[in-house]
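Note that one protein chain of the assembly has been removed; the remaining protein chains are unaltered in position.
Per-chain numbering from 1; labels A and B assigned in written order.
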Amino acid sequence: MFNQCRLRLKMTERTHKKRVLVGKPGLDGHDRGAKFIAHALRDAGFEVVYTGIRRSPEEIAAAAIQEDVHAIGLSSLSGAHMRLFPAVVEALSKAGAPEIPVLGGGVIPDEDIVALKQAGIVEIFTPGTPVDTIIKAFHEACEKKSAG
Amino acid sequence: MTIDRLLEGLKARDPRAIGRAISLVENGDDCAEAILSSLDEDLIAKATVLGITGPPGAGKSTLTNAIISQLRLSRKRIGIIAIDPTSPISGGAILGDRIRMMQHATDPDVVMRSMATRGRLGGLCATAGAALRIMASCGCSTIIIETVGVGQSEMDIIRLADITLLVLAPGLGDDIQAMKAGLLEVADLLVVNKADCKGADILAMDLEAVIRKGSPIPTKVSMTVATESKGIKELLDRIDKVDSEHRESGEREKRRRGAHDQEVLDWCLEILRPKLLAEISKRKLPLLGDPRLEAKKILAEQ
Partner (left out) sequence: MAKHPKFAQWEENELAKSLNRFPERKEKFSNHGGAEIPRLATPEKIDTEYLEKLGFPGQYPFTRGVQPTMYRGRLWTMRQYAGFSTAAESNKRYRYLLDQGTTGLSVAFDLPTQIGYDSDDPMSVGEVGKVGVAIDSLADMETLFDQIPLDKVSTSMTINSPAAVLLAMYVAVGEKQGVAAENIKGTIQNDVLKEYVARGTYIFPPKPSLRLITNIFQWCSQKTPAFNTISISGYHIREAGATAVQEVAFTLANGCTYVQTALDAGLELDVFARRLAFFFNASSDLLEEVAKFRAARRLWARLMKERFGAKHPASLMLRFHTQTAGNTLTAQQIDNNIVRVTIQALAAVLGGTQSLHTNSKDEAHSLPTEESVRTALRTQQILAHESGVADTIDPLAGSYFIESLTDRIERDALSLIDKIEESGGVVKCIEEGFIQRQIENAAYQYQQEIERGDRIIVGVNKFQIKEDKKPPLLRVDPEVEKTQVAKLAAVKSNRNNEQVSRMLAGLETAARGSENLMPHIYDCVKEYATLGEICNVLRKVFGEYKDRG
(Lines give C-alpha, C1' and ligand atoms only; values in the text may rest on other atoms or scores of the structure.)
Protein backbone atom coordinates (compact mmCIF):
# COMPACT_ATOMS: atom_id res chain seq x y z
CA MET A 1 0.00 0.00 0.00
CA PHE A 2 2.56 2.54 0.99
CA ASN A 3 5.96 2.20 -0.47
CA GLN A 4 8.93 2.25 1.72
CA CYS A 5 10.37 5.67 1.26
CA ARG A 6 13.91 6.58 2.02
CA LEU A 7 13.69 9.73 3.98
CA ARG A 8 15.80 12.43 2.47
CA LEU A 9 15.66 15.86 3.95
CA LYS A 10 16.30 18.45 1.29
CA MET A 11 17.65 21.76 2.45
CA THR A 12 15.20 24.09 0.79
CA GLU A 13 14.83 27.57 2.15
CA ARG A 14 11.44 27.58 3.73
CA THR A 15 10.95 24.07 4.84
CA HIS A 16 13.81 21.87 5.88
CA LYS A 17 15.64 23.47 8.73
CA LYS A 18 18.53 22.06 10.65
CA ARG A 19 17.52 21.61 14.26
CA VAL A 20 20.09 21.54 17.02
CA LEU A 21 19.84 21.20 20.79
CA VAL A 22 22.25 23.22 22.93
CA GLY A 23 22.53 22.67 26.64
CA LYS A 24 24.79 22.29 29.64
CA PRO A 25 24.90 19.00 31.51
CA GLY A 26 25.93 18.91 35.15
CA LEU A 27 26.18 21.68 37.69
CA ASP A 28 28.30 24.25 35.88
CA GLY A 29 26.32 27.47 35.56
CA HIS A 30 28.51 29.52 33.21
CA ASP A 31 26.33 29.76 30.17
CA ARG A 32 27.92 32.66 28.29
CA GLY A 33 29.55 30.33 25.77
CA ALA A 34 26.52 28.13 25.31
CA LYS A 35 24.30 31.16 24.78
CA PHE A 36 26.75 32.62 22.31
CA ILE A 37 26.85 29.42 20.28
CA ALA A 38 23.04 29.19 20.39
CA HIS A 39 22.78 32.72 19.00
CA ALA A 40 25.48 32.13 16.43
CA LEU A 41 23.73 28.98 15.22
CA ARG A 42 20.46 30.89 15.02
CA ASP A 43 22.15 33.55 12.95
CA ALA A 44 23.44 30.82 10.66
CA GLY A 45 19.88 29.63 10.06
CA PHE A 46 19.59 26.77 12.55
CA GLU A 47 16.62 26.20 14.80
CA VAL A 48 18.15 25.93 18.25
CA VAL A 49 16.35 24.26 21.09
CA TYR A 50 18.13 25.83 24.04
CA THR A 51 17.71 23.86 27.24
CA GLY A 52 19.83 25.91 29.64
CA ILE A 53 21.94 24.82 32.58
CA ARG A 54 21.83 22.03 35.14
CA ARG A 55 20.49 19.32 32.86
CA SER A 56 21.03 15.63 33.38
CA PRO A 57 22.28 13.54 30.43
CA GLU A 58 18.93 11.76 30.39
CA GLU A 59 16.99 15.02 30.14
CA ILE A 60 19.17 16.17 27.26
CA ALA A 61 18.75 12.89 25.38
CA ALA A 62 14.99 12.79 25.92
CA ALA A 63 14.56 16.37 24.74
CA ALA A 64 16.78 15.79 21.71
CA ILE A 65 14.65 12.86 20.64
CA GLN A 66 11.36 14.67 21.13
CA GLU A 67 12.63 17.61 19.16
CA ASP A 68 14.08 15.32 16.47
CA VAL A 69 17.27 17.35 16.33
CA HIS A 70 20.06 16.72 13.87
CA ALA A 71 22.79 17.36 16.43
CA ILE A 72 23.46 18.17 20.05
CA GLY A 73 25.90 20.80 21.37
CA LEU A 74 27.13 20.50 24.96
CA SER A 75 29.18 22.91 27.00
CA SER A 76 31.18 22.31 30.16
CA LEU A 77 33.68 24.46 31.98
CA SER A 78 33.83 22.63 35.27
CA GLY A 79 36.03 19.71 34.32
CA ALA A 80 33.23 17.19 34.48
CA HIS A 81 33.15 16.67 30.72
CA MET A 82 34.80 13.23 30.84
CA ARG A 83 31.91 11.94 32.86
CA LEU A 84 29.06 13.97 31.42
CA PHE A 85 29.63 14.08 27.66
CA PRO A 86 29.88 10.30 27.23
CA ALA A 87 26.87 10.01 29.56
CA VAL A 88 24.81 11.93 27.02
CA VAL A 89 25.99 9.62 24.24
CA GLU A 90 25.05 6.69 26.42
CA ALA A 91 21.65 8.12 27.26
CA LEU A 92 20.95 8.62 23.54
CA SER A 93 21.92 5.05 22.87
CA LYS A 94 19.70 3.75 25.65
CA ALA A 95 16.78 5.79 24.38
CA GLY A 96 17.24 4.32 20.93
CA ALA A 97 18.76 7.29 19.13
CA PRO A 98 22.51 6.61 18.92
CA GLU A 99 22.67 8.29 15.52
CA ILE A 100 22.28 11.83 16.87
CA PRO A 101 25.79 13.35 16.77
CA VAL A 102 27.07 15.06 19.93
CA LEU A 103 29.51 17.97 19.76
CA GLY A 104 31.06 19.56 22.81
CA GLY A 105 32.94 22.66 23.90
CA GLY A 106 34.52 24.25 26.95
CA VAL A 107 37.58 24.09 29.14
CA ILE A 108 38.81 20.71 27.94
CA PRO A 109 42.47 19.66 27.90
CA ASP A 110 43.82 18.23 24.66
CA GLU A 111 44.49 14.79 26.15
CA ASP A 112 40.82 14.42 26.98
CA ILE A 113 39.76 15.14 23.41
CA VAL A 114 41.02 11.78 22.19
CA ALA A 115 39.17 9.90 24.89
CA LEU A 116 36.00 11.86 24.28
CA LYS A 117 36.08 11.13 20.57
CA GLN A 118 36.55 7.49 21.33
CA ALA A 119 33.51 7.68 23.56
CA GLY A 120 31.51 8.88 20.59
CA ILE A 121 31.67 12.66 20.71
CA VAL A 122 32.03 13.91 17.16
CA GLU A 123 33.94 17.17 17.75
CA ILE A 124 35.37 19.09 20.69
CA PHE A 125 35.91 22.84 20.61
CA THR A 126 38.37 24.47 22.98
CA PRO A 127 38.47 28.16 23.95
CA GLY A 128 39.47 30.41 21.10
CA THR A 129 38.02 28.25 18.33
CA PRO A 130 36.59 30.64 15.71
CA VAL A 131 32.83 30.50 15.59
CA ASP A 132 32.87 29.79 11.85
CA THR A 133 34.70 26.55 12.51
CA ILE A 134 32.06 25.57 15.02
CA ILE A 135 29.16 26.43 12.72
CA LYS A 136 30.75 24.49 9.88
CA ALA A 137 31.15 21.47 12.11
CA PHE A 138 27.47 21.62 13.05
CA HIS A 139 26.46 21.92 9.39
CA GLU A 140 28.50 18.84 8.58
CA ALA A 141 27.20 16.87 11.52
CA CYS A 142 23.61 17.71 10.62
CA GLU A 143 24.10 16.79 6.98
CA LYS A 144 25.63 13.47 7.90
CA LYS A 145 22.68 12.72 10.12
CA SER A 146 20.17 13.60 7.41
CA ALA A 147 21.92 11.46 4.84
CA GLY A 148 22.32 8.49 7.12
CA MET B 1 13.62 4.83 9.73
CA THR B 2 11.31 3.41 7.10
CA ILE B 3 7.74 4.59 6.90
CA ASP B 4 6.29 1.32 8.14
CA ARG B 5 8.56 1.31 11.13
CA LEU B 6 7.59 4.93 11.73
CA LEU B 7 3.89 4.16 11.69
CA GLU B 8 4.44 1.22 13.99
CA GLY B 9 6.43 3.48 16.28
CA LEU B 10 3.60 5.98 16.35
CA LYS B 11 1.15 3.31 17.39
CA ALA B 12 3.58 2.23 20.09
CA ARG B 13 3.96 5.84 21.25
CA ASP B 14 7.71 5.70 20.68
CA PRO B 15 9.09 9.22 21.31
CA ARG B 16 11.50 8.85 18.41
CA ALA B 17 8.74 8.06 16.00
CA ILE B 18 6.61 10.92 17.26
CA GLY B 19 9.48 13.39 16.99
CA ARG B 20 10.37 12.18 13.51
CA ALA B 21 6.77 12.20 12.32
CA ILE B 22 6.32 15.82 13.36
CA SER B 23 9.52 16.80 11.53
CA LEU B 24 8.45 15.03 8.36
CA VAL B 25 5.10 16.77 8.32
CA GLU B 26 6.69 20.11 9.18
CA ASN B 27 9.14 19.74 6.33
CA GLY B 28 6.47 18.74 3.87
CA ASP B 29 8.15 15.46 3.20
CA ASP B 30 6.63 12.95 0.79
CA CYS B 31 5.69 10.69 3.68
CA ALA B 32 3.58 13.32 5.36
CA GLU B 33 0.38 12.06 3.83
CA ALA B 34 1.04 8.50 4.85
CA ILE B 35 1.59 9.63 8.39
CA LEU B 36 -1.41 11.91 8.58
CA SER B 37 -3.83 9.37 7.18
CA SER B 38 -2.70 6.73 9.67
CA LEU B 39 -3.78 8.73 12.68
CA ASP B 40 -6.49 7.70 15.12
CA GLU B 41 -9.43 9.99 14.38
CA ASP B 42 -11.25 8.87 17.49
CA LEU B 43 -8.52 9.96 19.85
CA ILE B 44 -8.18 13.21 17.95
CA ALA B 45 -11.86 13.94 18.35
CA LYS B 46 -11.71 13.26 22.07
CA ALA B 47 -8.60 15.29 22.90
CA THR B 48 -8.80 18.81 24.30
CA VAL B 49 -6.59 21.48 22.85
CA LEU B 50 -5.68 24.28 25.21
CA GLY B 51 -4.21 27.47 23.80
CA ILE B 52 -2.02 29.62 26.05
CA THR B 53 -1.11 33.05 24.82
CA GLY B 54 -0.17 36.43 26.12
CA PRO B 55 2.52 39.09 26.02
CA PRO B 56 6.16 38.27 26.74
CA GLY B 57 6.99 38.30 30.44
CA ALA B 58 3.56 37.20 31.62
CA GLY B 59 4.93 33.81 32.67
CA LYS B 60 3.24 31.60 30.06
CA SER B 61 5.89 28.90 30.06
CA THR B 62 6.05 28.83 33.83
CA LEU B 63 2.27 28.57 33.92
CA THR B 64 2.31 25.82 31.30
CA ASN B 65 4.85 23.98 33.39
CA ALA B 66 2.66 24.27 36.49
CA ILE B 67 -0.38 23.08 34.54
CA ILE B 68 1.54 20.07 33.26
CA SER B 69 2.60 19.16 36.81
CA GLN B 70 -0.98 19.39 38.02
CA LEU B 71 -2.40 17.39 35.12
CA ARG B 72 0.22 14.71 35.61
CA LEU B 73 -1.12 14.16 39.09
CA SER B 74 -4.24 12.71 37.49
CA ARG B 75 -1.97 10.73 35.17
CA LYS B 76 -3.13 12.46 32.02
CA ARG B 77 -0.92 12.11 28.97
CA ILE B 78 -0.10 15.57 27.75
CA GLY B 79 1.27 17.14 24.60
CA ILE B 80 2.83 20.58 24.38
CA ILE B 81 3.67 22.64 21.34
CA ALA B 82 5.73 25.72 22.14
CA ILE B 83 6.03 28.24 19.34
CA ASP B 84 8.73 30.85 18.96
CA PRO B 85 9.42 33.33 16.18
CA THR B 86 11.89 32.69 13.40
CA SER B 87 14.40 35.45 12.78
CA PRO B 88 13.38 37.14 9.53
CA ILE B 89 17.03 37.87 8.81
CA SER B 90 18.73 34.56 9.31
CA GLY B 91 15.85 32.14 9.07
CA GLY B 92 16.99 30.53 12.28
CA ALA B 93 15.34 30.56 15.68
CA ILE B 94 16.03 30.15 19.35
CA LEU B 95 13.43 27.83 20.80
CA GLY B 96 13.77 28.46 24.48
CA ASP B 97 10.33 27.83 25.91
CA ARG B 98 11.02 24.31 27.00
CA ILE B 99 13.71 25.50 29.39
CA ARG B 100 11.05 26.12 31.97
CA MET B 101 9.50 22.72 31.42
CA MET B 102 12.59 20.55 31.41
CA GLN B 103 11.61 18.80 34.61
CA HIS B 104 9.13 16.87 32.47
CA ALA B 105 11.65 15.92 29.78
CA THR B 106 12.08 12.36 31.00
CA ASP B 107 8.38 11.80 31.71
CA PRO B 108 7.21 9.47 28.91
CA ASP B 109 3.68 10.82 29.18
CA VAL B 110 4.66 14.39 28.43
CA VAL B 111 5.21 14.90 24.71
CA MET B 112 6.87 18.23 24.00
CA ARG B 113 7.78 19.92 20.77
CA SER B 114 9.26 23.33 20.03
CA MET B 115 8.32 24.91 16.73
CA ALA B 116 9.54 27.97 14.92
CA THR B 117 7.14 30.12 12.94
CA ARG B 118 9.54 29.81 9.97
CA GLY B 119 8.38 33.15 8.67
CA ARG B 120 5.32 31.69 7.16
CA LEU B 121 2.20 33.68 6.67
CA GLY B 122 0.46 30.46 6.00
CA GLY B 123 1.56 27.00 6.82
CA LEU B 124 2.03 27.47 10.52
CA CYS B 125 -1.50 26.45 11.29
CA ALA B 126 -1.15 23.55 8.94
CA THR B 127 1.92 22.13 10.59
CA ALA B 128 0.89 22.98 14.14
CA GLY B 129 -2.46 21.38 13.45
CA ALA B 130 -0.77 18.29 12.10
CA ALA B 131 1.54 18.09 15.11
CA LEU B 132 -1.49 18.44 17.35
CA ARG B 133 -3.16 15.55 15.62
CA ILE B 134 -0.09 13.37 15.81
CA MET B 135 0.10 14.00 19.54
CA ALA B 136 -3.58 13.34 20.06
CA SER B 137 -3.37 10.17 18.02
CA CYS B 138 -0.63 8.88 20.33
CA GLY B 139 -2.82 9.21 23.33
CA CYS B 140 -2.39 12.80 24.52
CA SER B 141 -5.72 13.71 26.02
CA THR B 142 -4.75 17.32 26.56
CA ILE B 143 -2.55 19.25 24.18
CA ILE B 144 -1.27 22.69 25.00
CA ILE B 145 -0.22 25.19 22.36
CA GLU B 146 1.85 27.96 23.83
CA THR B 147 2.65 31.05 21.84
CA VAL B 148 3.29 34.74 22.21
CA GLY B 149 0.23 36.61 21.03
CA VAL B 150 1.82 39.42 19.10
CA GLY B 151 1.67 38.46 15.45
CA GLN B 152 -1.01 37.51 12.99
CA SER B 153 0.29 33.98 12.57
CA GLU B 154 0.36 33.45 16.30
CA MET B 155 -3.21 34.71 16.45
CA ASP B 156 -4.20 32.17 13.84
CA ILE B 157 -2.66 29.34 15.77
CA ILE B 158 -4.77 30.08 18.73
CA ARG B 159 -7.83 29.41 16.65
CA LEU B 160 -6.69 25.79 16.58
CA ALA B 161 -7.38 25.55 20.28
CA ASP B 162 -10.64 24.40 21.79
CA ILE B 163 -10.13 26.65 24.78
CA THR B 164 -7.79 29.63 24.95
CA LEU B 165 -6.18 31.19 27.98
CA LEU B 166 -4.89 34.72 27.81
CA VAL B 167 -2.17 35.16 30.40
CA LEU B 168 -1.32 38.61 31.65
CA ALA B 169 0.74 39.94 34.52
CA PRO B 170 0.77 43.24 36.38
CA GLY B 171 3.34 45.86 35.54
CA LEU B 172 4.07 44.75 32.00
CA GLY B 173 3.11 48.18 30.80
CA ASP B 174 0.10 47.09 28.77
CA ASP B 175 -2.93 49.17 29.02
CA ILE B 176 -6.01 47.03 28.53
CA GLN B 177 -7.26 49.53 26.00
CA ALA B 178 -3.98 49.47 24.19
CA MET B 179 -3.98 45.71 23.91
CA LYS B 180 -4.86 44.32 20.53
CA ALA B 181 -8.58 43.72 20.57
CA GLY B 182 -7.99 40.40 18.88
CA LEU B 183 -6.40 38.78 21.92
CA LEU B 184 -9.18 39.64 24.29
CA GLU B 185 -11.80 38.43 21.85
CA VAL B 186 -10.15 35.12 21.38
CA ALA B 187 -9.70 34.28 25.05
CA ASP B 188 -12.07 32.00 26.90
CA LEU B 189 -10.33 32.51 30.19
CA LEU B 190 -8.26 35.37 31.44
CA VAL B 191 -5.41 34.64 33.80
CA VAL B 192 -3.58 37.17 35.88
CA ASN B 193 -0.27 35.51 36.71
CA LYS B 194 2.24 36.86 39.24
CA ALA B 195 -0.86 37.54 41.34
CA ASP B 196 1.36 38.20 44.34
CA CYS B 197 2.75 41.33 42.70
CA LYS B 198 1.52 44.84 43.12
CA GLY B 199 -1.23 45.79 40.72
CA ALA B 200 -2.57 42.29 40.21
CA ASP B 201 -5.93 43.01 41.77
CA ILE B 202 -6.38 46.19 39.80
CA LEU B 203 -5.50 44.40 36.58
CA ALA B 204 -8.05 41.70 37.38
CA MET B 205 -10.74 44.31 37.97
CA ASP B 206 -9.92 46.08 34.72
CA LEU B 207 -10.14 42.82 32.85
CA GLU B 208 -13.45 41.82 34.34
CA ALA B 209 -14.85 45.05 33.03
CA VAL B 210 -13.79 44.20 29.49
CA ILE B 211 -15.25 40.71 29.36
CA ARG B 212 -16.10 39.24 26.02
CA LYS B 213 -19.34 40.68 24.90
CA GLY B 214 -22.07 38.40 23.71
CA SER B 215 -20.42 35.33 25.08
CA PRO B 216 -22.83 32.94 26.76
CA ILE B 217 -20.10 32.06 29.21
CA PRO B 218 -19.04 34.81 31.56
CA THR B 219 -15.30 35.07 31.41
CA LYS B 220 -13.96 35.41 34.89
CA VAL B 221 -10.40 36.19 35.78
CA SER B 222 -8.24 33.51 37.35
CA MET B 223 -5.40 34.51 39.64
CA THR B 224 -2.23 32.44 39.65
CA VAL B 225 1.32 32.52 40.95
CA ALA B 226 2.82 30.01 38.55
CA THR B 227 6.24 29.95 40.18
CA GLU B 228 4.62 28.73 43.39
CA SER B 229 1.94 26.58 41.71
CA LYS B 230 -0.78 28.69 43.33
CA GLY B 231 -4.21 28.88 41.73
CA ILE B 232 -3.46 26.13 39.23
CA LYS B 233 -5.99 23.63 40.45
CA GLU B 234 -8.70 26.28 40.45
CA LEU B 235 -7.71 27.29 36.93
CA LEU B 236 -7.93 23.73 35.69
CA ASP B 237 -11.32 23.34 37.29
CA ARG B 238 -12.47 26.41 35.40
CA ILE B 239 -11.06 25.05 32.19
CA ASP B 240 -12.95 21.79 32.71
CA LYS B 241 -16.13 23.73 33.30
CA VAL B 242 -15.71 25.76 30.14
CA ASP B 243 -14.88 22.57 28.26
CA SER B 244 -18.09 20.81 29.32
CA GLU B 245 -20.14 23.89 28.57
CA HIS B 246 -18.62 24.11 25.10
CA ARG B 247 -19.29 20.48 24.40
CA GLU B 248 -22.90 20.76 25.52
CA SER B 249 -23.68 23.94 23.68
CA GLY B 250 -22.08 22.83 20.43
CA GLU B 251 -19.45 25.56 20.63
CA ARG B 252 -16.67 22.99 20.57
CA GLU B 253 -18.04 21.48 17.34
CA LYS B 254 -18.31 24.91 15.85
CA ARG B 255 -14.73 25.80 16.68
CA ARG B 256 -13.37 22.51 15.46
CA ARG B 257 -15.14 23.06 12.17
CA GLY B 258 -13.63 26.54 11.97
CA ALA B 259 -10.18 25.23 12.84
CA HIS B 260 -10.49 22.43 10.34
CA ASP B 261 -11.42 24.81 7.57
CA GLN B 262 -8.59 27.11 8.61
CA GLU B 263 -6.14 24.25 8.37
CA VAL B 264 -7.42 23.15 4.99
CA LEU B 265 -7.04 26.68 3.68
CA ASP B 266 -3.58 26.78 5.14
CA TRP B 267 -2.59 23.52 3.50
CA CYS B 268 -3.94 24.83 0.19
CA LEU B 269 -1.69 27.83 0.45
CA GLU B 270 1.22 25.73 1.68
CA ILE B 271 0.92 23.30 -1.22
CA LEU B 272 0.29 25.94 -3.85
CA ARG B 273 2.97 28.33 -2.69
CA PRO B 274 6.04 26.67 -4.24
CA LYS B 275 4.19 26.01 -7.48
CA LEU B 276 2.98 29.57 -7.71
CA LEU B 277 6.41 30.94 -6.85
CA ALA B 278 7.97 28.82 -9.56
CA GLU B 279 5.32 29.99 -12.03
CA ILE B 280 5.88 33.63 -11.17
CA SER B 281 9.62 33.48 -11.58
CA LYS B 282 9.24 31.52 -14.81
CA ARG B 283 7.11 34.24 -16.35
CA LYS B 284 9.52 37.07 -15.61
CA LEU B 285 6.63 39.48 -15.24
CA PRO B 286 7.14 43.11 -16.33
CA LEU B 287 7.60 45.61 -13.48
CA LEU B 288 4.88 47.89 -14.69
CA GLY B 289 2.21 45.21 -15.01
CA ASP B 290 -0.67 45.17 -12.49
CA PRO B 291 0.00 42.48 -9.87
CA ARG B 292 -3.68 41.65 -9.34
CA LEU B 293 -4.30 41.05 -13.05
CA GLU B 294 -1.18 38.91 -13.27
CA ALA B 295 -2.38 36.87 -10.29
CA LYS B 296 -5.77 36.24 -11.83
CA LYS B 297 -4.10 35.17 -15.04
CA ILE B 298 -1.83 32.70 -13.27
CA LEU B 299 -4.66 31.22 -11.22
CA ALA B 300 -6.91 30.86 -14.20
CA GLU B 301 -4.25 28.76 -15.83
CA GLN B 302 -3.72 26.45 -12.84
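Some points to look at:
The rule is simple: contacts are C-beta pairs under 8 Å (C-beta built on N, C-alpha and C of every residue); 3 or more make two chains touch, one makes a residue touch a chain.
Worth saying up front: this structure is predicted, and the values here are computed from it rather than measured.
Residues of chain A that touch the chain left out of view are 26-32, 35-36, 39, 50, 52-54, 56, 78-80, 82-84, 87, 107, 109-111, 126-128, 130-132.
Where chain B meets the omitted chain, the residues involved are 57, 61-62, 65, 96, 99-100, 103, 171, 227-228.
By definition in this document, only the chains that are shown with their structure count from here on.
Our note on geometry: chain A versus chain B, Cα centroid distance of 27 Å, whole angstroms.
For chain B in complex with chain A, the residues that touch the partner chain are 1-4, 14-16, 18-20, 22-24, 26-31, 34, 86-87, 89-96, 98-99, 102, 105-106, 111-114, 116, 118-120.
Residue ranges of chain A in contact with chain B, taken from their complex: 2-5, 7, 9, 13-17, 19, 38-39, 41-52, 55-56, 58-60, 62-63, 65-68, 95-97.
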